[in-house]
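With one protein chain removed, the remaining protein chains of the complex are shown where they sit.
Then we have chain A:
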Amino acid sequence: MRLHEFQAKSLLADYGLPCPKGAVAITAAEAESIARDLGVAPLAVKAQIHAGERGAAGGVRMAHGPAMVRSAAEALLGKKLVTAQTGEGGLTVRRVYVEAATSAVKQIYLALVVEPALGGFALLGAAQGGEEIERREREGRLVRERMTLSVGAEPDPAELDAFLAAIGLEGAAQAKAATLVAGLRRAFIELDASLIEINPLAVTADGDLFALDVKMTLDDNALFRHRDLASLRDEDDDDRVKLTSQRDQLNFVQLDGDIGLVSNGAGLGLATLDMVKAAGGRPANFMDIRTTATSLDIAHGFALLLDNPAIKTLLVNVHGGGMQSCDTIAEGLGVALRRSGRSLPVVVRLAGLNAEFARTRFKNFGCAVIEEPDMASAAQRAVTVAASGRA
């Protein structure tokens, strides 16, 4: 679950993260009144979207005084912001964060992140933070420091000091950063984070630290022990279908083609997607039925496809396993087709557990499916059928 900057800053304040004063607004008038209350200038007006590199895209505006804050907020709210990380469609700005601007002598990059390759989590840092880090990365001259962290043991103080010195934190700032890292590590563990990224961490002339931007994601699999955090979820435009499908024990990604894909298991789903592409077809989605899905969940998944008018053909590629058998998926499809009343060609490939039973289910539901014996022929057939439907 992705958090917004203002949510992350508020959560992490309890763990000692120093942030400039600020508040969030959903209207320009509200932004103006926050500016008045803060009573400082200049102020930064920052679009709250789940993506970085906002500055370069005009998503962070400097303003002197409440009137300028208002017009900056007006320029952002309700608009789509396209950054290097949002994809072409951009993300709609529904909130702005109004914050006291801070002048920094140094901008550091500091992050805590789960690193699967280590089987653990790590502290990452770089002396040149801010949006500079993206440019350096692209140019291949980014120097990134790394220090492995442990859930069970505090970081070694000498190792931490060396890490902080390597990213340009010395003297008073280093001591403050060491305390900050301890707090962030505790937050990471207690809140089940998968990412806490502070970029930049500003160092002021006095050696004070301020987090100017924070990106934070929480582990969806751990939300069961953080009921209080669930309300922080803010659905992006493109996440709605994904979230609905998660409730139905499906993994779903919308694409823009005309062949609706259904498979059991992410691996088989990805293989099916690759094969349809290789055969010259255009997948409308990626959908993986989790092992825990019931036939009703599966029917909801099929309904997502049947509701999409762009889809001309369904391709159902199932290898029934110990956890999800062919007939459950056949039943899901039968229910969804009956409910939607839509009739469109369905190419199926059934193998493994209960394939024969699935054929009976299709027959009983009155589903006229086109069956192919293997994955490649099924993918090819779906592409041919979709093309003839388009003509």
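Going forward, a residue touches a chain if its C-beta (ideal position, glycine included) is under 8 Å from a C-beta of that chain, and two chains touch if they have at least 3 such contacts; residues count from 1.
Everything below uses one rule, namely that contacts and distances are computed from a predicted model.
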| item | value |
| --- | --- |
| Chain left out of the displayed complex - its UniProt protein name, from "Thiazole synthase", "Amino acid ABC transporter substrate-binding protein", "Succinate--CoA ligase [ADP-forming] subunit alpha" or "Formate dehydrogenase" | "Succinate--CoA ligase [ADP-forming] subunit alpha" |
| Residue among A:Thr217, A:Ser295, A:Asn308 or A:Ser340 touching the omitted chain | A:Thr217 |
| From A:Leu81, A:Met275, A:Ile311 or A:Ala358, residue that would touch the chain that is not displayed | A:Met275 |
| Residue of A:Gly22, A:Gly301, A:Gly320 or A:Gly334 in touch with the missing chain, whole complex considered | A:Gly320 |
| Sites on chain A contacted by the missing partner chain, in the whole complex | 2, 50-52, 85-87, 109, 111, 113-114, 116-117, 119-121, 124, 133-134, 137, 150-152, 188-189, 192, 194-195, 197, 199, 215, 217, 219, 221-222, 224-225, 238, 253, 255, 263-275, 277-278, 283, 286, 290-292, 319-323, 325, 351-353, 374-376 |
